[in-house]
Every structure is written in C-alpha cells, then in structure tokens.
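Have a look at the structure that comes next, please.
Here we show just some of the chains, and they stay where they sit in the whole.
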Amino acid sequence: MRKRSEKRLSKSRTNYTTKAGRPPGSIVHLGEIKVTQPDITLFDYGSENLTEVTFRSIDESRHYPRAQDTLWLNVHGLHDTRVMEEIGRRFGLHPLVLEDVANTQQRAKLDEYDGYSYVALRTFRYDADAHDAISDQVSLVLGKNFVLSFQERPSGLFEPTRNRLRQAGSSLRHGGAAALLHALIDAIVDQYFVVVEALSADVEVLEDQLLAGKAKRPTEEINHYRREIQEIRRSIWPLREVLASLQRLPGSHLTSDTQLYFRDVYDHTIHVIEHLDALRELIGSLFEIHQANVNNRMNAEIRMLTVVTTIFAPATVLTGFFGMNFQHMPWLAQPWGWQLVAALMAGLGTLLITALFWRRWWVRENS
Amino acid sequence: MRKRSEKRLSKSRTNYTTKAGRPPGSIVHLGEIKVTQPDITLFDYGSENLTEVTFRSIDESRHYPRAQDTLWLNVHGLHDTRVMEEIGRRFGLHPLVLEDVANTQQRAKLDEYDGYSYVALRTFRYDADAHDAISDQVSLVLGKNFVLSFQERPSGLFEPTRNRLRQAGSSLRHGGAAALLHALIDAIVDQYFVVVEALSADVEVLEDQLLAGKAKRPTEEINHYRREIQEIRRSIWPLREVLASLQRLPGSHLTSDTQLYFRDVYDHTIHVIEHLDALRELIGSLFEIHQANVNNRMNAEIRMLTVVTTIFAPATVLTGFFGMNFQHMPWLAQPWGWQLVAALMAGLGTLLITALFWRRWWVRENS
Amino acid sequence: MRKRSEKRLSKSRTNYTTKAGRPPGSIVHLGEIKVTQPDITLFDYGSENLTEVTFRSIDESRHYPRAQDTLWLNVHGLHDTRVMEEIGRRFGLHPLVLEDVANTQQRAKLDEYDGYSYVALRTFRYDADAHDAISDQVSLVLGKNFVLSFQERPSGLFEPTRNRLRQAGSSLRHGGAAALLHALIDAIVDQYFVVVEALSADVEVLEDQLLAGKAKRPTEEINHYRREIQEIRRSIWPLREVLASLQRLPGSHLTSDTQLYFRDVYDHTIHVIEHLDALRELIGSLFEIHQANVNNRMNAEIRMLTVVTTIFAPATVLTGFFGMNFQHMPWLAQPWGWQLVAALMAGLGTLLITALFWRRWWVRENS
C-alpha cells in the first residue's frame, strides 16, 4: 500500500512551475517521458488500397507522397518538439493544438478550429499488482480527410482498429476520417469498461476482507480505491460533452450514420460513469462496515473488562473479609469454613455475570 | 445474507473484456443465458381480426404472410445471433439496434432511427427469499405499424396485454403500434410499484428488528437494501427522459390521445422515484437507529463496570484495613466488630451508587 | 411513539399490486375509504344569483337544470366508481382524469386537456396527539365555466370559500371559474402554514427536552419528525411548478388579475418550503445535540470509574502492605500506626484526585 501512495497529486502537476510565464502556444512537454524515441506510423488508405509506412525520423517522412483518400498518422512519444513542429506545419495546426498535444495533463475536450477539430482524451490501464489505474493522454485531430493521433507510448489499444483497416472489405475503409475517429474513440471507451471491471473486482476483494475482519490497513485501502475511482470519473466526465458535441460537428465531416455511432459511444460513456457511481457508493458502505468492525472490537474489549471485574471484585472482598483480624468472626473455627467462602465466591460471580447478561438483553430490548 | 452479496457488481459487467476491441455494431450477447431456446410469438391484428402464431425456429417464420394492420413480434431469449440477424434483416434494423438488444446491460434509453425508434427498459422482479430485486432488460422497437419486443426470458408481464388484444372489442385493437407500445411500457412501470412495495415491506421488517435490537447483521442488511434501492433508482431514473421524449416523438406515430397516456406513465415513473427516495431516507435513519443501539450497549457495558467497581472497591479497602497486623487497632476485640465492618461496607456501597446515579442525573440536566 | 410508526410507507402504497396489469384509464379507487357515502354539493352562481343544492345520490343530480354562469360541483368520497363515471360523462372528462381522481396517491400536478385542466393537490391536517401530518388528496378540474372538486372526506377547508360565495356582493361571484379555483387552492396553501406551525412547535418541544436531556426516545422521535417534514416537503415541492404553469394557462380562462393572485399563492408555497427547510436544518442540529448528550453521559460514566479507581486502588495496596506477615515491619507496634495508615490513604487519594483534575485541565488547555 505504501507504494501506491507514491503516485502523488503533486507529481501529476510537475513542471507547471517551469511552464508558468512562457507565452501561450509554446510547445512544452509536460509529463513523464515514456518512450525514448518518437515512433511515427502512417496509414494512407481508400476503399481499394492501403499503404502502411513506419518512419524512423521526422525527416524521412518529408518525402512521402500522399496517394489515397484518407490518412491516419499515429505518433508515440511526445517529448520531441521538433517532430511536433514539423507535423504542425505540414497539417496547418494552430500552435495551441501543439501545446495541448505536448501537455499530457489535459482534461478531455473538443476544440474546433478552422478546417479541423482537436480531441483530447485519457486512456486507462489497470496495474493489477499495484491496484493502480494508470492514465495516458491521447490527442486526436480530425481533418476533412485525415486523422492524427498522438499517444505518450504504445498501448496496443488501436491494434484492432489497424487490423480492421488492413482487411480489404472492412466498412472502416469506406467511412472516411470521421469513421476512423469513431473507431479510435470507441476503442478507448471500451477499454474503460475493462479497467472499471478490474477495479471493481479488487474493491470486492476488499469488501470480503472487511466483512471477514481481515483487511490489513482498511482506512488506507478504502481511501486508495476512492481516489482511484474519483480520478477516473473526473477524467471521463467531460468526455460526455465531447461526444455530445461530436454528434453535432458542423461541416461535412460526419455522415448521419457516423452520428449514430457517436451517439452509441456517448451511451457507453454514460454507462461507465454509472458503474463508477455504483462503485463509489460501494466504497462508502465499505467505510461503514469498517467502522462497525472497529466499534464491535471496542465493545468486545470493554465487555471482557467488565466480565473479569465482575467475577473477581466480589471474591476479593470476600477473601479480605475473612482475612480481617477480629477476634470474633463467624465460621473461622469450622472445618468447612473455607469451602463455604469458596462456594460463596463462585455463587456471587455466577450471579453477577447472569445479571450482566440480563442487563445487556434488557438494554437491547429497550434501546 | 451471505448469499445476497453473491450478486456482484463485477458479475453484471462480465464479458465486457471479451467485447472490447470488436467493431461497433457487432451482435455480441452480453449477459447470462436465461432460456435454452429462443421463443418467437407473433400477434398480427387489426380492429377486426387477430392471428396469433408461435414459431419453433426462425426459419419457420420466413413463410408467414403478413395480413393485418399491426404486428407485434415478441422474442424470449437473446443469445442466438442468427435469430437477431434474421429479424434485423426483415425489419431493416440498424446493426447498432441489434447490438443494443443483445447487450442486456443497457441503461433505459430511446434512440430514434429512420422510420422506427428503439426503446430499452429494465424490468424488475423481487425475490422475496433472497430479498433481491432481479433485473432483466426489455428492448422495444416501434415502427409505423409494428412493435418488436425482446426479453431475456418469459416474465408474464405482457400476459394481460395479450389478453386485452385477444378481446375483440378492446380499444387496444384500434390504437395501432404506439398504443401497443404504451401498453407494454405501462405494464413494466406498474410492475415497479409492486417491486418497490415488496422491498419497502422488507425494509420495514428490518426497521422493526432494529428498534427491538434484534437485527442479526445490521450493517450488512442496511447496506444490502441501500444498494438494491440505488440500483433500482439508477435503472428507472433515465426512463423519465425516455418517456418525456416519447410524448414528443416526431412523425405520425403518435395520436394526441396516446401522448396523454404516455404523460400518465411518465407521472407514474416520477411517483416510483419519489417512493424510492423516501425509502432511501428511511434506510438512512435505520443506520442512525443502529448506531444509537451500538452506543446504548457500550454505555450499558461501561455503566455496569462502574457500578461493580464502585460497590466493591471501598469494601476491599475496608477489609484490608482490618486485616492489617497493627498491634493497636480499634474494635478488633469487640464481638460486634465484623458486623460493624459489614455494615460499613454495605453503607459505603449504597452511598457511592447513590452518588453515581445523582451524578448521571446531574450530567443529564446540565449537558 | 410506537403508534406513530404504524403509519407505514408500505401502507400508502397498498393496492398497487391489485392494480398492476389493468388497462390504463381504469377507474380503480386506490387508498382508504374515508366516508361511507359520497356526498355531492353543487353551487350554481352568477354575480346576481346563487343556487346551492346537495344531492343524496348521483341519480338525483341528473334532473338538475343548469341556470347560472359558473358551476362548482364538490364531491366527498371517491370509492363509488358509478358516481365518477357519471360525472365524467356529464363534463366530458378523459378516462385518465377519472383514474387520477380515484387514485388518491398522486403527486401534485397540472394536466391540461382539451377545454379543461386537471389539478391534483395534497392537503394536510396535523394530528397533535399522534404528532402526525395526515394527508388527503384534492382533485380540481377547471373548465371554461365550471370547477369540479373531489375530496376523500369533508375537511372544512372550503367552508370559508362557500361563505364568501354566499355573500351577494363578494368579488368571488364575478371572478368566474378561475377565481374560484384560486380561492380553493389558496385555502389549501394557507392550511400548509397552519400545519407547519404546529409541527414546528412540536419539534421545539423536542428540542427543549433534548437540551434538558429528558427526551424519552430521542433517535426515534427525531427520525419521526424528519420523515414527517420530508413527506410534507415532497408533497408541496411539485406544487411550485403547478402554480407557475397555472399563471401561464393558455386560452381565455384567466384574467390578468387572477394571474396576479396565482403568483401570490406561488410565493406562499415557496415560503412554506423555506420554512420546511429551516425545520429540516433544526432537526439536523437536534441530532447533534442528542449525540453530544450521549457523549457527555459516556464521559461522565468513565470519569466516575476513574475517580473511584483512583481513590481506592492505592488504599488497597496500603492496607495490603501492613497486612503482610513479615516479622519486621515498621510501625506495627506503635499505637498510632493504624491512624497513620488511614491518614496516608486519605492523603494519597486526595493527591491522585488532584492530579486527575489537573490533567483534565491540562488536556483541555492543549487539545
């Protein structure tokens, strides 16, 4: 658990101090560097043909002649500002778009520019060992006949989409840039379900431990999961607006069929948020179970104390009584004297314990 | 109670992992298979005639010639994708509709398509033994002159509607597809009242047990009911919007009279939600009653401890006093010595207990 | 208090199970039967004349010839469906209106129909002995020149309105149906103030008891009032919308002066809701006072225990010390030996009690 709290709020905000004061539109990479070398892949496709190229460096890409209807350029690794600038120049992107791509701590948002739209999204991956949801940023730019995608590192999320593109008859080949954009966003939102499922399985393991009174550091664990859920929820929440706006994108970018598909992703997003809400309520009830455990233990402790005191206190008095040095004391001379006292001690103890349980029953009945 | 928590959040999300990565519009059945064999029934009716057919398989249905004004096709069991595809082809449904029908974990929603509308709803059944609200999905498709209904398993919910259709003079026979849609939704919403009533009876049994201090596992029980209520509420909540939109459906689907009936169902839905809110508040107060019980018991425990200590501690000192081996001690030689001590012990105990009760009264007066 | 909780949530929902499955528009009386015989009164009035008739049965009313401008028909008792049907037929009411009138568990609402509007409202009466707000439903139908009112039982609420009608010069006689509707709603809303005032007086009695530590069953009492307040609030809340809509009723039903009067009732309703909110906050603080009481008592209990232990524990050790059988012990032979020990016991006790109080002060200073 210690390791978990290493992931700190302050960390995710690192570098802002260095950025403050720079003019807006400066391309400053904010975030960890997650790959050593940016990696650029290009899909140039129409319904008939598809060309797939991977560039070693940005200079290589300069000489690529565009051939097909739709172009998908994917970049892994965002810290090389030279790459960014070159792509920006080639596709005529506004400096603010490049700034947003490089700043990997964006909220999900849709910004419309002249001739293209910028979409920022967050992806999640669940680290089952650290019980941690790890978040990356994906930036998408939708132009009339191109889609640019920028990721912090390869995630494998878009592999199924690539495979569908590679199939000659795939419907995706006809759909143009908007259908490709939908496919990418759909892949990201589908991944949310996987992450939430894994997270909720972990929370239920914790619930079982709590119900069995076997959780190791309950307060910390509960708080850890609560924060994870809040963080994911906060990242996904603005996506609703993004997807609602995507359905109403002006211009000829979207066919009415693509609109239906975006409405479908919108519904999925709402669904994920509802699952997160249910999970949040579950976490809330875990806290109550934990408090009930704590109360039960304290009650048991005090009860034990009461029982021990109730058994031995009168016995102490009895033995003290017959230890007094009065010259005239009853039964001192009788051979059965000490046995009588022992019997009295046992009797008194039993009586008081009975009274104690009766009282507990009485309190329960009348509380 | 253990058995109750078997119904897990994670379970209801099962299979998402297998679905992630598939292209949208794929018909993948998400959910438990609840009947072995899909079961297809058809009502083909006008104000005069009614034909009722049950098909053993989808192939059989191919040769059925449509005769009357309005058609109602009901399917139980959604895991056979061949059936889905055939119906989709016959009625010209969009692949997303079929995907939504097969995915039995939808939120209530209304999606409008060209020429028809898709409505997803959740039904509830209350398992009185497990104190569990069991939820199924019902999908409805409203076309100009047909209604399709898809259920996970036979529920008996639509039986009264079928009987009304079978009666020659029934107003439902004239109302067309929209009136039939209303009848089906009305049947589902009426069932909500029944479930909420059963649930609230169970919660009141729990309240009685708590007030009598006799609940077995209070925290767990309270949390169980709270989750049930939240789950039902979450399922019904989006239905408000669905019904509000149904009143404003464009095109010639709805007569103004049917609009009035949809407004009526809308009111009922609001009413159910208000009952659930009242129930949720009741659950909240149950938690407080439980905490009061816990506090009362701990107080009683500590009071017992104090009483026992207060009675016997001074007695112990007294007996110890006269057990000291001083050569000069008062009263040791008197025959009434030990009786005096016994009297003193009783007196001191009484005095202290009195002080204790007086103090309690004093605290109460001044707190 | 036991009796209070007899009024159960489930009870108010009784009969829904029997209703589920019936076609919409069926007139089924939901609720308790509160009068044995429906009672029909008719006011037929214009600015000049007024005829007041009471019918023994619905058949009697058939032969009544309408004479004046405005008609007010009031019905007490809603379980006789024959009466409902006859009135429905006479005034051309939609079956859904009759269903809503008979179902006495409606939310406040305004439904507009062709040529008339239906208003459902809840009245309250405060049973000061059971500390219970008792709720009835009033249904009002406003037509161009008639008002129908349906109540579960005579409440006396409309008596002042009747008296104003009976006065020849009353402005109400000229105002038409809308002014009469306003008068009836105004009477109902005025009654809310009376109920909230009574309820708040009772809550303040409870507050006094809590501050004096003399409440009998604090948790139960607090929860009882909280539920009463929530229930009234929930009933009145939708009335805001009803009254806002009434101000904007289309058609020639309302004069601009009547609109002003409806705005006035609207303001009153907001005012009642604010009083209920203040009351709800008061209830919240009662709970905190109660918890402070509980904590104070437990603290006092533990303090008593500590004091007793602190006084007698060292004394016990002292007496034990001089009860040891060593041959060489100091002071055993001195005549003042036992007095010294007694003095020591008293001294030690005093010292420890002083330390205890000093510590408490110290803790208070530094906490």
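Observations, loosely collected:
Chains: A, B and C, in written order; residue numbering restarts at 1 for each.
Here, a contact is a pair of C-beta atoms (placed from the backbone, for glycine too) under 8 Å apart; a residue touches a chain by one contact, two chains touch by 3 or more.
What you are looking at is a predicted structure, and each value in this text was computed from that prediction instead of being measured.
What's in place is 3 chains of the same protein, and the file's complete complex has 5 copies in all.
In this text, only the chains that are shown with their structure count from here on.
Removal of subunit B in thought splits the touching network of the remaining chains into A | C. Counting the residue numbers used at the interface between subunit A and subunit B, under half appear in both copies, so the two copies meet with largely different residues.
Each chain gets one centre point, the mean of its Cα atoms, and the points for subunit A and subunit B are 26 Å apart. Subunit A and subunit C have CA centres that are 42 Å apart. Multi-chain contact residues of subunit A, defined as those touching 2 or more other chains: 323. Taken in their complex, subunit A has these residues touching subunit B: 159-160, 164, 170-172, 182-183, 186-187, 190-191, 193-194, 196-197, 200-201, 204, 207, 211, 260-261, 263-265, 267, 270-271, 274-275, 277-279, 281-282, 285, 288-289, 292, 295, 298-299, 302-303, 305-306, 309-310, 313-314, 316-317, 320-321, 323-330, 352, 356, 359-360, 363-365, 367.
Within the complex, the subunit B residues that touch subunit A are 5, 8-10, 13-14, 16-17, 19-25, 94, 96, 99-100, 105-107, 109, 111, 113, 212-214, 218-220, 223, 226-227, 230-231, 234, 287, 292-294, 296-298, 300-302, 304-305, 308-309, 311-313, 315-316, 318-320, 322-325, 329, 331-335, 337-338, 341-342, 345.
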